[in-house]
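Left out: one protein chain. Kept in place: all the others.
On to subunit A.
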């Protein structure tokens, strides 16, 4: 084990950390919006909307993320009208292709989590809110959504970890995030274990912090479960 090499590789891998974090946060943010819209459409009961969102979730959960990334990065650039359209400045950049693929992927999974959570909100609470004279929108905003979000947090925590790991696939389309840098350094130094350990610890740290944050959010949202002083 070459300790100096491990120590020397740390600054270069740390320099790649912001890109990983950027990929993950942007993908999670866009994915959350997408998931919210998808879950609502799925629950709307409109047949066209249900069919479309089911197809979206089926395709993106049934194929590997690598296929989705390649399809967006290599596949879309081949289509003439996309290259001529206003989307091209965005889709010609690997960064945005990676974020788009990650967001579409996490959106499909999160939509299912959110839908499941919304369906577990007790009907009695909705009826009680209706009886208090709240409109449908207000019931959704004040009762259904907060309870559902609280319910979905543990499952969403897993999804966040999956996204942190999935961001490593951006390295296959030239993004130099942690895994990309690690791969390049392994090829240069042949110090496979040393670099794997440093990069692995970085990922474990990110995941540890993400898990803590989710746990904290869960704690904040369940004051009724805490022991009363």
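The definition used in the following text is that contacts are C-beta pairs under 8 Å (C-beta built on N, C-alpha and C of every residue); 3 or more make two chains touch, one makes a residue touch a chain; residues count from 1.
Going forward, contacts and distances are computed from a predicted model.
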Practice task
Tell me the UniProt name of the left-out chain, picking from "AzlD domain-containing protein", "High-affinity zinc uptake system membrane protein ZnuB", "ABC transporter permease subunit" or "Serine/threonine-protein kinase YabT".
Solution key: "ABC transporter permease subunit"
Problem - Full-complex contact with the absent chain, from A:14, A:90 or A:204 - result: A:204
Exercise for the section: Among A:36, A:70 or A:88, choose the residue that contacts the chain missing from this document, as touch is defined above. Expected result: A:70
Completion exercise
Given A:53, A:106 or A:179, the residue that touches the chain left out of view is A:179
Fill in the blank from the handout: Where subunit A meets the chain that is not shown, the residues are 58-59, 62-68, 70-71, 74-79, 161, 164-169, 171-172, 179, 182-183, 186-187, 190, 192-193, 196, 199-200, 203-204, 207-208
